[in-house]
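Below: one structure in structure tokens.
Of the protein chains in this complex, all but one are displayed in their positions.
Going in written order, the chains are labelled A, B and C, and every chain counts its residues from 1.
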Amino acid sequence: MADRLVPPDPAFAERVRASFARQGAMQTLGATLAELAPGRAVIALPWQQSLTQQHGFLHAGMVAAALDSACGYAASTLMPADAGVLTIEYKINLLAPAAGQRFRMEGAVLKPGRTITVSEGRAFAIDNGSEKLVATMTATLMTITGRENIRH
Amino acid sequence: MADRLVPPDPAFAERVRASFARQGAMQTLGATLAELAPGRAVIALPWQQSLTQQHGFLHAGMVAAALDSACGYAASTLMPADAGVLTIEYKINLLAPAAGQRFRMEGAVLKPGRTITVSEGRAFAIDNGSEKLVATMTATLMTITGRENIRH
Amino acid sequence: MADRLVPPDPAFAERVRASFARQGAMQTLGATLAELAPGRAVIALPWQQSLTQQHGFLHAGMVAAALDSACGYAASTLMPADAGVLTIEYKINLLAPAAGQRFRMEGAVLKPGRTITVSEGRAFAIDNGSEKLVATMTATLMTITGRENIRH
Partner (left out) sequence: MADRLVPPDPAFAERVRASFARQGAMQTLGATLAELAPGRAVIALPWQQSLTQQHGFLHAGMVAAALDSACGYAASTLMPADAGVLTIEYKINLLAPAAGQRFRMEGAVLKPGRTITVSEGRAFAIDNGSEKLVATMTATLMTITGRENIRH
């Protein structure tokens, strides 16, 4: 993990939480921001029928949507107050079926940068109390400044 | 694109459509299977507030969920009748904000295989009648046979 | 492929060829710049024992090294005269063993941008006159300006 994780924006938490609240997709996922710290964001969500693939597991795309957000918000904690964050690309490996009652998506900044930030994500399924790593992600994010339509 | 695209399962279309209908996530996305051919699947969906990120564009995770399904079903068309398909991994590059009223996700098999199939996906946003490439994906899929809980 | 491929630097070909000539790695690969056009670069190389993996095929890492360069030079053709290009990340799918006497690596810009460019690469093996797609790549590249140690 990166060693220089002093957020330039002291109000990063309020900023990130406000952005999270504006995402229709996070409400659809039933997702909450369970943890937020400089360079780190954790998103929690429960199983829902509306998020499943054909075998009743959490759809890989839904795992990815929540994990991508955790990676993006982890990056956002280290960005200036007036910056927005865009995902340039991500790669996800699905290690096991996302079988469980609840899910935890952890995003952590691996390498912060002025323009480009790289985050890593880990998705865990909690199934009858036992926890399992079900997916891993690497995401590349870009800091956007000076564009009114891309903020927070 | 691949040159040996003769589906071993003549009833591939019915099989894929039945699988699609069982996915809670596809209903949440408002997605329909717009096109299906050997080695190819196209998924269409309209914009919905419930699928947005903080700027009102389609959430990258939702783009990915639909695109991943298009890649997976493209692969599935070339699999045996009793096989299931699992996404091992995918990589998505988000080329432009997914701004539009409707979206079309194209999945095509690049390299079919007995165990491993590689598909490519392209996501297009249709905004006031003009169409734009907004994302590109490469997905690796695995054929699963003999496991009752992983079928279709 | 992208539709706005007018290079801002009319001398892009000389600039790219000079950069290619400075790469020790390209000489080690025995690589030549077989083709260069706005948004496109093709690298050719012969089989060599010194580039093999344990089965005598071209090592995947060597395939990737040449393909990454093709993607980067394709991007470079569309950059300003004083800019350098850095690979942020790439993803490669190895579709078949790289068995052959000669290899051709094609890089093409999918989406040019002021800061970020996305290129796609295809690696072909030429084996006894027949050609086969052996790998596909997506690469994200960054335009760097104003840094003396990162040019061309």
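Here is the rule we use: a contact is a pair of C-beta atoms (placed from the backbone, for glycine too) under 8 Å apart; a residue touches a chain by one contact, two chains touch by 3 or more.
Just so it is clear, the structure is predicted and the values come from calculations on it, not from any experiment.
Asks: Using the definition of touch stated at the top, determine which of A:Gln27, A:Ser50 or A:Thr136 touches the missing chain.
Replies: A:Thr136
Asks: Among A:Arg40, A:His59, A:Lys91 or A:Arg104, which one is in touch with the chain left out?
Replies: Looking across A:Arg40, A:His59, A:Lys91 or A:Arg104, the contact with the absent chain belongs to A:Lys91.
Asks: Residues of subunit A in contact with the chain that isn't shown?
Replies: That gives, for subunit A, the contact residues 91, 93, 95-96, 110-111, 118, 120, 133, 136, 138, 140.
Asks: Extract the touching residues of subunit C with respect to the undisplayed chain.
Replies: 19-20, 22-25, 27-28, 48-55, 59-62, 64-66, 68-69, 84, 86-94, 97, 149-152
Asks: Spell out the interface residues on subunit B facing the chain that's missing from view.
Replies: For subunit B, the residues touching the absent chain are 88-89, 91, 115-116, 118, 138, 140, 142.
The criterion applied here is as follows: only the chains that are shown with their structure count from here on.
Asks: Quick one: which pair of chains has the most contacts?
Replies: Per-pair contact counts point to A-B as the maximum.
Asks: Quick one: subunit A and subunit C, Cα centre-to-centre, how many Å?
Replies: One centre to the other, that is 32 Å.
Asks: Any chance you could list the residues of subunit B touching two or more other chains?
Replies: 91, 93
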